[in-house]
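Quick one: the structure is below, questions incoming.
Removed from the display is one protein chain of the complex; every other protein chain stays in position.
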Amino acid sequence: MTKPGRYGEFGGQYVPETLMNALIELEAAYTKFSQEPEFRAELKALLEGYAGRPSMLYPARKMTQDLGGAQIYLKREDLNHTGSHKINNVLGQALLAKKMGKKRLIAETGAGQHGVAAATAAALLGMECEVFMGVEDMERQQLNVYRMKLLGTKVTGVSSGTGTLKDAVNEAFRCWAGEADTTFYMIGSVMGPHPFPMIVRDFQKVIGEEVRAQLAVEAGRLPDCVIACVGGGSNAMGAFYDFIDSPGVRLVGAEAAGHGVDTRMNAATVTMGETGVFHGMKSLFLQDDGGQIMPVYSISAGLDYPGIGPEHAYLASIGRAEYLPVTDAEAVDSFEYLAKVEGIIPAIESAHAVALARKIAPEMGPEEILVICLSGRGDKDVQSVAKYRGENIHE
Amino acid sequence: MTKPGRYGEFGGQYVPETLMNALIELEAAYTKFSQEPEFRAELKALLEGYAGRPSMLYPARKMTQDLGGAQIYLKREDLNHTGSHKINNVLGQALLAKKMGKKRLIAETGAGQHGVAAATAAALLGMECEVFMGVEDMERQQLNVYRMKLLGTKVTGVSSGTGTLKDAVNEAFRCWAGEADTTFYMIGSVMGPHPFPMIVRDFQKVIGEEVRAQLAVEAGRLPDCVIACVGGGSNAMGAFYDFIDSPGVRLVGAEAAGHGVDTRMNAATVTMGETGVFHGMKSLFLQDDGGQIMPVYSISAGLDYPGIGPEHAYLASIGRAEYLPVTDAEAVDSFEYLAKVEGIIPAIESAHAVALARKIAPEMGPEEILVICLSGRGDKDVQSVAKYRGENIHE
Amino acid sequence: MNRIDATFEGLRHRREKALITFVTAGDPDMATTEALVLEMIAQGADLVELGVPFSDPMAEGPIIQAASARALEAGATLPGIFDLVTRLRSGGVTETPLLLMMYLNCILHYGKDRFFEACARAGIDGVIVPDLPYGEQVEISGEARAHRVHLISLVAPTSRDRIHAIAQNSEGFLYCVSSLGVTGTRAGFATDFDAFFGEIQRHATVPTAVGFGISTPEQAKALAKYAEGVIVGSAVVDLVAKHGTGAAAPVGAFVKALKNAIRE
Partner (left out) sequence: MNRIDATFEGLRHRREKALITFVTAGDPDMATTEALVLEMIAQGADLVELGVPFSDPMAEGPIIQAASARALEAGATLPGIFDLVTRLRSGGVTETPLLLMMYLNCILHYGKDRFFEACARAGIDGVIVPDLPYGEQVEISGEARAHRVHLISLVAPTSRDRIHAIAQNSEGFLYCVSSLGVTGTRAGFATDFDAFFGEIQRHATVPTAVGFGISTPEQAKALAKYAEGVIVGSAVVDLVAKHGTGAAAPVGAFVKALKNAIRE
């Protein structure tokens, strides 16, 4: 990292001046509280006593045997309360908000995963919460909208732009700009202006730290490869971070290639994107000829984002991590594979990581260890996979 | 217990002679393996290393504060892999089946919870699996049907009778009667002929044992009251069993009262049922004037069963446990309550237990401890609760 | 003397095998059942089983399940079945044993003692309870005996060590289940009948009858050699399903063919 908030050339704080004070205040508060033993103890209590951490590191013996290469472990974030790694981040941010004396939480959401997590944290900590969600996404994800309402959160539709995640992010920033004194913006991934990418990464790095500790006990050594899917990049950064300075650990991110990187229907930011500035950060983005942000596509709603967190862009630029595209077809195939082989239905996001593992593991030796970050569970995706397979399912 | 397989007058083995040998073989195998350290170690490894046990005992501080009585703890079976206590049972039974040299597993399912758990265990242990499911239930629960197929299980529709859970049980027994030499029947609750109620209870009693151990650490003492919902009764028996001989622990089961016990639309077996023989056991059943088994109703598919496990019937008969009816309205209300207050969306089954806790906790002292067995998570129920509230949600 | 015992004794004297046929009472209505019973007896049935419909006939295959559902739908009840038996007994069926085949819950719900008293009064000679295996029979055996109604025991190829005890403690006749699984019609049998019946006959104190899956005169003939009687259920019920209230003639013809087949 070059200067605070920068990862090489990436990162920064590209936001309207109206928001700068809020970012400065946030950074100061985070710096203060994240070093206080009390804050750390409270967060630990929430993670262990509510989210269910540490999450299991599961030796996938049948998969290992089937692929005939590296020993495969699954980091079971799917077993967390609310079903994904998103809870790690929202508990951290909500607690921080509470310490900062904020009364109100806001968040953006795409398919609703981060929104549901945010609403959960808000309910638990007794705070008001409003989630911005594209109207297209609301229509597609009515169940998650209802879930957020059940948790006591107000869901506000965003009809500007494509009516999807990126527009919801825009709207959350706009809202925050108007009321940052009372309101805390809980961003959903390692994205946005500094200090968000740092804060979210810090709240997610528990994933990799646990992997290190668990493997030390299980195998007495480091993993040889860690694979995670990358939307904004929070579960991947969480899984990678503790290993960045261990050069023997290969870090691989799975990007959503949708219908293929040779089509316009993908969300493979590192593979296909260009450096740009968007959502407050300098990073890699899928853009058209005029520098307009492109509509993106993936079967996986959680990977359907035209950018990537700046720290990932940096790791890609220096070659410390690789980011490889995985198509819808490969992801669905691996979704089905893990269900059949291990009795675990992964989130379709996580299935992208599984797909890469199925390519990489057989090329590794049987003494080597490959860890897949299983970022979430797939209950939410069964319907769309069925639809993908041409089965007409209603509930 | 009076004689093996009997709980007072309840229990027994009321099955066709064609099945008796299978039951005898099962009992012998269970007796043998359940005492072997190797079997116990393997099961423990599955429960801890796959299902995610021990499940958290969560102090529900906001709920405690809100109700102003006993200290409330939630036993978080919802955090288990596949989202409910059902996994405890299927891992035990599937492992037993494997030890017995069976190639094939069969199971019945109502809404699909036990079926999905069974399919999961089968996938994990690499065994063939067929699940019987009423055609009505299949139509209502297409997602779970697809989920089972994803896990590699064959789902067979049962159109006889009411095309629901009880008919699926009938069909599973019929199937088993024809091929018990190769096939293991994994029953889904503490029901059916001996030794099933005992086996399932033994595989579920880990719930109560963990509660005891966890509370000993947390509070240095026993709970004063344990509440669980009762369909067939497996999560309740699992939660109660370790405390039966501790007379200071009040045991309360929540029965589904559907539209009310003054209507025909309920499933409140202890409150409204009579002693009878069905599904291989003597117990309490909802029956009509002619001794025909009644169609039952509850908003909760998992409690929608016309009987109850024989050990519960016994505990009710001797007054050791109470079984109180909870209506749909009360359950939905408590479903919403727990979401808002603790950020936990419970299974609608478990919400029945929460509803009783909301009545009982305020009558207890602040030094007393009440444990709710949160048998499962409520993602599966969001849609039907929305429908109950008149919201039209599609996916 | 119980009509079952008398009937088997008479058959033994005549060196004949017993033909035992089954219909579900009240399918499609009680009048048809009455006609069917009379016709089956006229065409050679030596004993008749009346199935008491139950919502959840766990031991039955699809044919009898469906008949049971039709009968319940048509309003069949246990009191109605007792009335039918009473009518049959007063209408000339004085010698042929009539049995009820039914699930335990209906007996318990009616009241055990009251039930067997009603059996005796109406003229029921035996009761077959598929979900009451040997070992649980104490549940109702006292009441049955008090009213001189035979509780028929079943024995299956999988009964193994239990065959001895079941055979020795049976009354009326011993119902030998010819195939695993549930009732229904079958193309063939996987059972090793020589071994199975060898074991049974070593211990049996009452006549034996074989049933479950017998649907043709040929099958009846082939199995008749192992036992004193042959039981045919689903195949009859199947004809009732097809012919409804007009089933008496085809059922009669079928029963006649069965009786001829086991008579040769």
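We just call them A, B and C in the order they show up, numbering each chain from 1.
Basically, a contact is a pair of C-beta atoms (placed from the backbone, for glycine too) under 8 Å apart; a residue touches a chain by one contact, two chains touch by 3 or more.
Values in this document were obtained by computation on a predicted structure and should not be read as measured data.
Seen in the complete assembly, the chain not on display touches A. Within the set A:F285, A:Y305 or A:F335, the residue that contacts the chain not displayed is A:F285. Summary of contacts with the chain left out: across A:E27, A:D78, A:E130 or A:D167, the touching residue is A:D167. Contact with the chain not shown here comes from a single listed residue; of A:T31, A:Q65, A:S246 or A:T275, that residue is A:T275. The chain not displayed touches subunit A at residues 12-22, 160-161, 166-167, 170, 173-175, 177-180, 274-280, 285, 287, 290-293.
By our rule, only the chains that are shown with their structure count from here on.
Note on connectivity: the fewest chain-to-chain touch steps from subunit A to subunit C number 2. The distance from the centre of subunit A to the centre of subunit C, each centre being the mean of the chain's C-alpha atoms, comes to 67 Å.
Look at where the CA atoms of subunit B average out and do the same for subunit C: the two points lie 37 Å apart.
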